[in-house]
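What follows is an incomplete set of chains from the complex, kept in their original frame.
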Amino acid sequence: MLKGKMDLNSFVVKAPQNIAIENIPLPEIGDRDVLVRVAACGICGTDRHIYHGHYPANYPVVIGHEFSGRVERAGREVREVTPGDKVSIDPNILCGTCSSCREGHPNLCRNMVALGVDLNGGLSPYCRVPVSQIYKLPPEADLADASLVEPLSCVLHGVDLLGVKAGTRVVIFGGGFIGQLMAQIIRLQGAARVVLVDPNEDKRAIARSLGFDTINSRDLRQLESLAEFDASVDCAGAGKVLQQCIEITRPGGKILMFAAYGQGQEVAVTPYDIFRKQLQLIGSFTYPDTQSRAIRLLTSGKIVLDPLVTRIRLDEVVSLFTGERKLIKGVVVFP
Amino acid sequence: MLKGKMDLNSFVVKAPQNIAIENIPLPEIGDRDVLVRVAACGICGTDRHIYHGHYPANYPVVIGHEFSGRVERAGREVREVTPGDKVSIDPNILCGTCSSCREGHPNLCRNMVALGVDLNGGLSPYCRVPVSQIYKLPPEADLADASLVEPLSCVLHGVDLLGVKAGTRVVIFGGGFIGQLMAQIIRLQGAARVVLVDPNEDKRAIARSLGFDTINSRDLRQLESLAEFDASVDCAGAGKVLQQCIEITRPGGKILMFAAYGQGQEVAVTPYDIFRKQLQLIGSFTYPDTQSRAIRLLTSGKIVLDPLVTRIRLDEVVSLFTGERKLIKGVVVFP
């Protein structure tokens, strides 16, 4: 496989707004590493932030942290997988010795190092991955879908924190890839009613085609008529969504703060309502323990990805960063 | 409506194994009571135990605690419903002043008084019900289905205590009405795999027709091959089920003890496994707060009841107690 002249064309961010698609040397692997032949890699907002220099990265770096592939080669002390195995990657490498790692919050590791951010990632035909980050997939898994195990794991973690019960009613703000996945998982957890709010009719139409009720976020009258939701989820990170969540949620209800707002950005809330309605506002950041369940759900066919995903080529990636092109979710599929 | 000569034929247990179907006077109601015209009433194991004298009841009593109907008349201080409203009943009247009521466990009230056990219940064309026990149904609700809101509320409470997450694998022992409902609710909560274990092929066939995997509880080899379930549920209350749950459940998993074993009956468990696998065994008894969600789920059409339910006449009820007839769930529908 790895013989002869290889195409190792990779998407390298050399510095903010300076990228190249270029050959990189085949990575060498250590005893507990795996060389992954990348099958597919999703593009997300973090990649765009790295491109623009708004997210701290270790330039130059091959970006891409949502990826799947096959084991090409396994280090000497790797017992967990063997060459040919389909795998999905957890990009976030934790330190194991900081206070977050040791007090029950490994996903909040103070010394997190991430593939595709600090180390070369998945927008390359090959990637070196420590075996601690490798999850074996069942043989029947679709590798393009499996590139989206990472965002799905994030969503599952948020839903774990939220604690959705069968028969409840949930509203979700934001119909991007994350909001759409969130809606699906929350319905999967038995919510009796799931409403998706987004300004964009195309996204709402997709949600409706999947059976969700939708509301235009610009239609304030309709928004204000919402009330008594057991939970609301902010997957928008924009406008007055947080305060709208506070207003729409019933006494005793919960609000999942899933979206990344700008660092330092201030948003107004009314603490009286949080107190009087005894609400809980729950932050969620990446995930510590949901990737196996994400894999199980993806391969069970219970998640609909097709209307959300567009397959793109490596040389099309940059158009998503510059804003020339807008996709709910772009996935680079390697040949 | 209530004029002229009325048929108030009711199913009265006069003493253990001594029943009569006889006219009772139309109940008078107090200021905070509702007179319910019963539409349908389910029969469950507790009714059989009352018939046999194995469950403490206030003989003579009209049994039946799983029922629905319409408001016939409302007491002077009732604001919550008006005549004609479809309603479902919560049969368990709590005291509000015992230590269970006051410390977060009203369903474990020390002075519980139940319709159909201590007070006349639903196997009668009319029943007096305190408004505290009345849940208004949406107009489109099917009243026969709605008689089963009570057992569904119990199951929801058990599942709340268990805490099922999307993508997990759960095994359920017992394919009676409760086990079959449990399987549906647990799948509704997003379980990726749900297996039902029962000795009876007819019950397993129903479960399979609803999409569940099944195992014959007598097929020990197959049972022993089970492992690594995130949770297991005892809806059988028989044989070695509890210990089988302990063995089948993965480290860190949970066991829902939903079934009523005989009072004082001893069952062997291996505490080492509970300790070493850090299992949690979770008892569940009736419910404090799930009836509204049960109503929402039933009327949403997400629960399949038809293959489980047989409509019967009042004079057929006793045959379920004597064992002449066996049904997964019998429901008396009033004309």
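Order as written gives the chain letters A and B; numbering starts at 1 within each chain.
What we mean here is this: a contact is a pair of C-beta atoms (placed from the backbone, for glycine too) under 8 Å apart; a residue touches a chain by one contact, two chains touch by 3 or more.
These numbers were taken from a predicted model, which means no experiment stands behind them.
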Where 2 copies are displayed, count of copies in the complete assembly: 4
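Here is the rule we go by: only the chains that are shown with their structure count from here on.
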CA centroid of chain A to CA centroid of chain B, Å: 41
List of chain A residues in touch with chain B within their complex: 156, 159-160, 163, 165-168, 185, 188-190, 192, 290, 292-294, 296-297, 300, 302
